[in-house]
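Here's a structure for you.
With one protein chain removed, the remaining protein chains of the complex are shown where they sit.
Labels run A, B and C following the written order; every chain starts at residue 1.
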Amino acid sequence: MPRPVVLLDPHPRRAGSIFDPGQMRRLHALADVVTEDIDGRLPAALVEAALPRISAVLGQTDLPAERIARAPRLRAVINVEGNFLPNVDAGACAARGIEILSVAPVFAVPVAEMALGLALDLARGITAGDRAMREGKEAYGRFGCAGSVLLSRARIGLVGFGNLGRALRRLLEGFRPKILVHDPWLPASAIADESCRACGLDELLETSDVVFLLAGATRDNPGFIDAEALAKMRDGAILVLASRAAIVDFPALLAEAGRLRIATDVFPQEPVPADDPVRRSQMLLSSHRAGGIPAAFQDMGERVLDDLGLVLRGLPPMRLQRANPQTMALMRSTPGREGAMPKPAGAA
Amino acid sequence: MPRPVVLLDPHPRRAGSIFDPGQMRRLHALADVVTEDIDGRLPAALVEAALPRISAVLGQTDLPAERIARAPRLRAVINVEGNFLPNVDAGACAARGIEILSVAPVFAVPVAEMALGLALDLARGITAGDRAMREGKEAYGRFGCAGSVLLSRARIGLVGFGNLGRALRRLLEGFRPKILVHDPWLPASAIADESCRACGLDELLETSDVVFLLAGATRDNPGFIDAEALAKMRDGAILVLASRAAIVDFPALLAEAGRLRIATDVFPQEPVPADDPVRRSQMLLSSHRAGGIPAAFQDMGERVLDDLGLVLRGLPPMRLQRANPQTMALMRSTPGREGAMPKPAGAA
Amino acid sequence: MPRPVVLLDPHPRRAGSIFDPGQMRRLHALADVVTEDIDGRLPAALVEAALPRISAVLGQTDLPAERIARAPRLRAVINVEGNFLPNVDAGACAARGIEILSVAPVFAVPVAEMALGLALDLARGITAGDRAMREGKEAYGRFGCAGSVLLSRARIGLVGFGNLGRALRRLLEGFRPKILVHDPWLPASAIADESCRACGLDELLETSDVVFLLAGATRDNPGFIDAEALAKMRDGAILVLASRAAIVDFPALLAEAGRLRIATDVFPQEPVPADDPVRRSQMLLSSHRAGGIPAAFQDMGERVLDDLGLVLRGLPPMRLQRANPQTMALMRSTPGREGAMPKPAGAA
Partner (left out) sequence: MPRPVVLLDPHPRRAGSIFDPGQMRRLHALADVVTEDIDGRLPAALVEAALPRISAVLGQTDLPAERIARAPRLRAVINVEGNFLPNVDAGACAARGIEILSVAPVFAVPVAEMALGLALDLARGITAGDRAMREGKEAYGRFGCAGSVLLSRARIGLVGFGNLGRALRRLLEGFRPKILVHDPWLPASAIADESCRACGLDELLETSDVVFLLAGATRDNPGFIDAEALAKMRDGAILVLASRAAIVDFPALLAEAGRLRIATDVFPQEPVPADDPVRRSQMLLSSHRAGGIPAAFQDMGERVLDDLGLVLRGLPPMRLQRANPQTMALMRSTPGREGAMPKPAGAA
């Protein structure tokens, strides 16, 4: 049997940000690799020439039906960017049983830990307390923590229960919480299997002490967390936005900061304009820093290689997420934003 | 059988901060209560007159051997302050089988959640990231989180494994960490029972990604976390001081801030002097706000009533901590600090 | 949009054994149902007539490529028998993105509980002890349990880590075991994600206190647990066969009964011949009773309806198992055996 061939076309990432040297050796042991180390997509000529031989694509290569038709050995397209472009013909892949896989799972634990950290910060006033000490305005002991609350045994609502929601649920185990989940794409039983309770969005918002917004942005849900939804939440309740800014009516969110304790890792426009009032708001602010940590990229290389190995052996992939053609068509995330920086400042 | 009598002498707390109205009714259902609602200790004459009848003391009343001798029905002394004064003759209590109980367990979960929140803050730069956004200096995506690390599967060291350490271990369950414990008062097997591994302090400091300092201050351990100990920790390791400032050489700690990521909830002098350099340090600062949250006081009333009920029925207490005469003699915590405030500012 | 149509062809099961009355109502609310309540496959004419309209098949209907071609709306084939017949053209389904789903997950928890029960029986001599009391030969206290061992903190080996292995791992959580897993279809990382350690078969057999055989029978693995493999196990080790008899060299297994503590739920020939020596062996015997309990069938109806509902909405199925064309081709389980009874006896 000839050695399998894979096309490596990671732009906007670089191969070196996905595979460390050991992982790169493991990749070359699995397959011959067609690639070029450039800051951009692979040249069309290179792609076209490779199509007849490749068993897998690692990257965001344009794959219209015509190209898929010219790649008879192709078994898997592994998107390494996190979001899907509309440049792969999902129907043509389905019609050939070609797996479309996403690295999204690598961000689940990093974002979940950040979301928990933001919630604990709001529950205990960690950032505010540090600021107070630097300004000489701190209060000590119980006078300093009148509004502090526990997450242990709290009533926690998760809006969205994909990889991220599941990872967060797992982190919360030790807190013995009551977890409500709203996810219209899941049957109640799948939620009960994870020891959570499915419920409607209104009940979740009205009764939760802490709400995590973890839903992806779809064609159908822009701004569904709007002023009316936010108004259902209790005074002092905690709200952490950890998925996509597009699911929230951001001005309404800003208007509730103070009555609610709010943290966000995402913004409608990134970089946030220098004079955006959110910068001076009572929200706890994080500049889209929840997912892209070094451990996620380390994990990405490992998961890609694990599933590439399985797929090349004719076994089902286990560690990446299978893209579903129907849900892919619904998703509305803009890729390529990582690393964007505010105008006035250099990278950290 | 006559109704039991208890002496309620909560200073420096007030009865109303320990028992909410429902709990107060439950107290009166359990026993007759001798008390006065004053801002100070009960008058000696009141105490002396009550001694022959009381079954329990709730508070910090002076109980030298002579008073204990005059209280033949006394079965329990329930300290509601958290720290022990040297004003109860523990030997005389032991010689009569009188339980000395502490409310310390009510602070375990609140402090553990704060400690975890501080660790997550340091791991992800939450406070620093919020400050950067307010100053217009933030970086986005992976450029914003180059040094960020996960707690999941991290190597975590707990120095001290009492109520607080156990509560923190439980919170960490969902992170699937490897936990090392150093606690010279515990056999290795008691630590293994909690799925942790006992080890020496040096190994713990040298190998842990995150170290939590959770040990009480004793006669024997002032400043045992000194420059030499801190130097054993890896660059970038996380250190959270959540128990007592006295166990750390504070100037040495300050000198390591930056090389290590450090958070502290306690300070050698509280309020911290206005010009103390710690206020401008790279440490994450919390003004002794980890324990005294409203939920702790709610829990305090419940636990005191639970154990009072058990003791009055001749059953062993279950929900407060038994003071051990030997370890009591070793403890060196200064009580009465709660609510102290920095000179320049009012209470929050 | 017209109401979806499903073909219900459950033979060798009956519709009433899959759906209780409430579930049947739920099915009719989801779709129009084409079926006949007969003890056998649906008539070909009925199937052929329905093909153009059906969105899903619930059952084991023959689906060669020609039939699939005539069913343009078909989105899912839900096998309700547990094993796959070679009567569905998996390639033709893959080429259309038609999901082939199996109800196998409903048996995971029932079989896992039985497997644990068998292991505890062997560890403590429960069946043997009951027999001894009936025969007046029992010993009491420690004289009665000289060979008894604990599962808590034991070293446990799982051969095969699909639905069943994962369900068993979850049941074992409270025992705090060290779990080794051998599964050649899984990367080590997928096993580590479940807090187990991947290892080779030899190491697993040589070092485990308890071995659970949970692997399916494939074209490649008949009798792979043979005399040589069994000889690697320690004297007195526990071995539970809970998946398929075909993976074991059964005479070799019988020969080790006594040196090893062995339980089996499956046999090479079922019903077991009346004079088969296994009936008088030292093995603990169970007549293929691990999976087909009433709760499994209750769960089956629920999972089928959950995933049918998702598929009809264009969402990915969540609660049944996706059949993988490659692994389907490898599987070698004979369906249709349930309910077979030994000649000499009536049903229990």
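Note that contacts are C-beta pairs under 8 Å (C-beta built on N, C-alpha and C of every residue); 3 or more make two chains touch, one makes a residue touch a chain.
Given the structure is predicted, the values throughout are model-derived calculations rather than measurements.
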| item | value |
| --- | --- |
| Which displayed chains the unshown chain touches | B, C |
| Residue touching the undisplayed chain, where the options are A:176, A:197 or A:279 | A:176 |
| Among C:97, C:222, C:271 or C:309, the residue in touch with the chain that has been omitted | C:271 |
| Residue touching the undisplayed chain, where the options are C:20, C:113, C:206 or C:226 | C:113 |
| Among B:146, B:231, B:257 or B:310, the residue in touch with the chain that has been omitted | B:310 |
| Residue ranges of chain B at the interface with the undisplayed chain | 91, 94-97, 185-187, 189-190, 302-303, 306, 309-310, 314-316, 318-319, 322, 324-327 |
| Footprint left on chain C by the chain that the document does not show | 109-110, 113-114, 116-118, 120-121, 123-127, 129-134, 136-146, 148-152, 170-175, 270-272, 274, 279-280, 284-295, 297, 337-342, 344-348 |
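FYI, only the chains that are shown with their structure count from here on.
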| item | value |
| --- | --- |
| Chain contact topology (line, ring, star, complete or other) | line |
| Among all chain pairs, the one with the most C-beta contacts | A-B |
| Chain occupying the middle, per Cα centroid | A |
| Whole-Å separation of chain centres (CA-atom averages), chain A against chain C | 35 |
| Centroid distance [mean C-alpha coordinates] between chain C and chain B, Å | 51 |
| Two or more partner chains touched - positions in chain C | none |
